[in-house]
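A single protein chain has been omitted; all remaining protein chains appear in their positions.
Chain naming follows the written order as A and B, and within any one chain the residues start at number 1.
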Amino acid sequence: MKFVALFFLLGGFFFTTVAAIGVIRFPDFYTRLHASGKGDTLGVAMSIIGLAIYNGFNLISLKLMFIVVFIFLANPIGTHVLSRAAYRSGIKPWVRKGE
Amino acid sequence: MSVNNGTSRRAELIQFVVLSLALFVFWFILSGRTDAKHIIIGIVTAIVTSWICRPVLRLKSTTNRGEVIAAYNLPYIKLIPYIFWLLWEVVKANIDVALLVLNPKMPIEPLMVKFKKSMSNPVAHALLANSITLTPGTITVDVQDGVYTIHALTKSAALSLAPEKGEGEMPTRVGKLFNEK
Partner (left out) sequence: MLDNFFVVLMVGLIFIVMLMLFRVFKGPTVFDRLNGLGVIGTDAIVILVLLGFLEKRVDMYVDIAISYAILGFISLVVIAKYLEGKGDANS
């Protein structure tokens, strides 16, 4: 059981790190949203599932699972609200030059 | 907006009771206490909250003006296989994005695409927009009158969601889920 928890925690940490690197590296606002909207959702959800498995089955794990469900519902909505606000303020998407 | 025929009033009452029960269970999970004081406070809070939230749960149809759709009216059983399919898509999406981020040359060519999907239930629109954001290489930028504006990271991602003719896999699945053409 500990090893399953370890696997989930490591996977979650990997995806969170990838999201952070993406937010630093990508060239414009919309592409950065790709990194944070996907990588962060799965990364945080996997980390918290790993912690819930480590904790065993009780009330605290139930609350942790509630956090996971909330993240899966709320993070895409946050991404969408941000991108829509940027789109309606007239921020242009970046395109690769020289084509 | 007044609802005066008897059946919808009855449906509203059932919805009120179910919402109160759900909120009370939620309270119970969060508090974790079983003494009388906490349970009474929980019951009162649940009833007051669901009473205040009644108008929020009556959604307006997006295609047919004036028609009212209840927010709790979802195909719960058909939703379960969809969620598992979605989880698998989310894992694939993350591996895709991880490969793009860690690739030193970063082979991305972002573009915006639009496609139209007319569904009357606002919950279906919300579900589709959320799913698009979570799946490979696409995020929803704007939804207006059923027209989706999508920002895609690569060209193949855009084509898989909005091909030249017909419609992509995900809008079809959500449409089937809610029994809309």
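By definition in this document, a contact is a pair of C-beta atoms (placed from the backbone, for glycine too) under 8 Å apart; a residue touches a chain by one contact, two chains touch by 3 or more.
For clarity, every value in this text was computed on a predicted model and none was experimentally measured.
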Residue numbers in subunit A that touch the chain omitted from display: 2, 5-6, 9, 12-13, 16-17, 19-21, 23-24, 29, 32-33, 36, 40, 44, 47-48, 51, 54-55, 59-60, 63-64, 66-67, 70-71, 74-75, 77-78, 81-82, 84-86, 88-91
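Quick note on the criterion: only the chains that are shown with their structure count from here on.
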Euclidean distance of C-alpha centroids - subunit A vs subunit B, Å: 18
Complex contact set, residues of subunit B against subunit A: 29-30, 32, 90-91, 93-94, 97-98, 100-102, 106, 108-112, 129-130, 133-134, 137, 139-142, 149, 151, 153
Subunit B-touching residues of subunit A, taken from the complex the two chains share: 14-15, 18, 21-22, 25-26, 28, 30-31, 33-35, 37-39, 41-43, 59, 62-63, 66, 73, 76-77, 79-80, 83-84, 87-88, 93-96, 99
